[in-house]
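Only one protein chain is missing from this complex, and each of the others stays in its spot.
Each chain gets a letter, A, B and C, in the order it is written, and its residues are counted from 1.
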Amino acid sequence: MSLAALPALLARDLRLAVRHGGESLMPLFFLFAVLILVPLGVGPGPNLLASIAPGMVWVAALLASLLALENLFRPDFEDGTLEQWWLGHLPVTGLVLIRLLSHWLITGLPVIIFAPLAAQMLYLPDQALGVLLLSLLIGTPILSLVGGLAAALTLGTNRGSVLLSILVFPLVVPVLIFATGAVSAAADGFSPRAHLGLLAALLVLALTLVPLAISAALRLNIE
Amino acid sequence: MSLLLEANGVTFRRQGDLVFAPVDLQLAAASALVILGPNGCGKTTLLRLLAGILRPAEGQLLRNGSTAFLGHASALKGDLNCRENLDFLRHFHGRAGLSSSQALVRTGLAGLGLRPARTLSAGQKRRLGLAGLLVAPRPIWLLDEPYASLDDAGGELVDSLLAEHTATGGGVVLSTHQRKPRLRAAHGELVVRKAAPEETA
Amino acid sequence: MIPEFEYAIYVWSSYGIFAVVIAWQIVQPVLYRRRLMAELREELALQSGDYNDPNS
Partner (left out) sequence: MIWKTIKVGFHRLGSPASFYRFSTLVSPWLWAGFALCTAIGIYYALYVVPPDYQQSDSFRILYVHVPSAWQAMAGYVVMSILAAIALIWRIRMTEIMAMMCAPIGAAFTAICLATGSIWGRPMWGTWWEWDARLTSMLVLLFIYLGIMGLYAAFDDRRKGARVACILILVGLVNIPIIHFSVEWWTTLHQGKTIRIFGESSMHYSMMPPLIWMTIAVKLMFGAALLDRSRNELLTQDRRKGWVQKKLKSQGVS
């Protein structure tokens, strides 16, 4: 196996993402849609907005991650590039991780970059900003992993998207709870350490198990 | 003579049913094997099995050397241009063969390097797929209907590529139901048969 | 208000839901099996040639 395959795949995925410019900007668009629509809906009171800010940013991150899932493996499945992963000389879990990395770079990273701006717009207390970023940094990769699993499981079906959301929702409950819990704790002046520790534990668990499950699911689906 | 590929009693099941009768085959270096059979008898399934994409339900499969598989879907990214597609294959498989430009010239696609692959005609896509075999050389070629949608010149091209590949010690398994390849190398034929319905206890 | 009466609605509706769902679990496989068997019987009759088309 040559390790050169992994950067080659990453470079190609990102190149394709850039080429689909508009689609790749959807996550950011969603973040801002949530940021603007929710205050319009609940009113601009700083206290109320500050208390729901962590949840809103996280829900936006979740939606952004969900949006791109349908295209995570499906185009490759249809044009025959996916089955080339099994020609024998490459570790499929490595390729899966690379694909998830590119998904995270497209959906997770933009949300993290614009999260400080979102925090300002929602009056999140300053002392919670660092924790918000940290929780996103640990948590969004889990969203990519779990979402990737759902995408892989539904690959062989022809009505993937509804099913995809049903599968993702239960799996991300703990992520949402620990991440928003951390930010709320920090905003209220408590230590977010326990929450972040649990979130990190989840990330480690997901990193070890999910790529294996994804490879198995992909394999079953291409047969 | 070393064996590149060996299958003993290999089968595959779909929904629990055998797709084709058990297959035994051997592919020596510098030789070719033509898989014949009517539509729907499992030629594509057999090739995907040999490639390692599918796992055999029964039987053993041995592969000595890395494999290239060219199926119905051309495994090209329509949004990338021809040159980018080939460059990706070169890096992905990590074996330097011909340069992308040389491969394009060899397969008669000179001058089309910057065209997005989705704008190519079916025959041109096929040629680009063949170019992909040249930029990342692998000893075992598994070609599913390589002549499909190619014109006469394209058919000649496949024949000459096959001759070159076997001359340099490679092995080829290809399936066809139309044009009999004019192979200069030693080659065998294998007819795939539909499995007889079996009685399960 | 009599407490027994107040709670009775809740208790009985709970038991009712339990009964309905369980009954559905019993009935559904039976109905499915009946439909499947009818279909298989029809197929078998078509194969062996003694199929009486109810519409003819």
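Brief remarks on what is shown
Convention: contacts are C-beta pairs under 8 Å (C-beta built on N, C-alpha and C of every residue); 3 or more make two chains touch, one makes a residue touch a chain.
Predicted model, so just to flag it, every value in this text is computed and none were measured.
Although it is not drawn, the missing chain touches A, B, C when the whole complex is taken into account.
Against the chain not shown here, chain B presents residues 14-16, 199-201.
Although one chain is not displayed, chain A still touches it through residues 149, 153-154, 156-160, 162-163, 166-167, 169-171, 173-174, 177-178, 181, 198, 202, 205, 209-210, 213, 216-217, 220-221, 223.
Residues touching the missing chain, restricted to chain C, are 3-4, 6-8, 10-11, 13-15, 17-18, 21-22, 24-26, 29-30, 32-33, 36-37, 40-41, 43-44 (touch as defined at the top).
Convention: only the chains that are shown with their structure count from here on.
Each chain gets one centre point, the mean of its Cα atoms, and the points for chain B and chain C are 53 Å apart. Multi-chain contact residues of chain B, defined as those touching 2 or more other chains: none present.
Chain B meets chain A in the complex at residues 48, 51-55, 63, 66-69, 71-80, 84, 88, 91-95.
Listed in rising order, the residues of chain A touching chain B in the complex are 2, 4-5, 7-9, 11-12, 15-16, 19-20, 78-81, 83-84, 86-89, 222-223.
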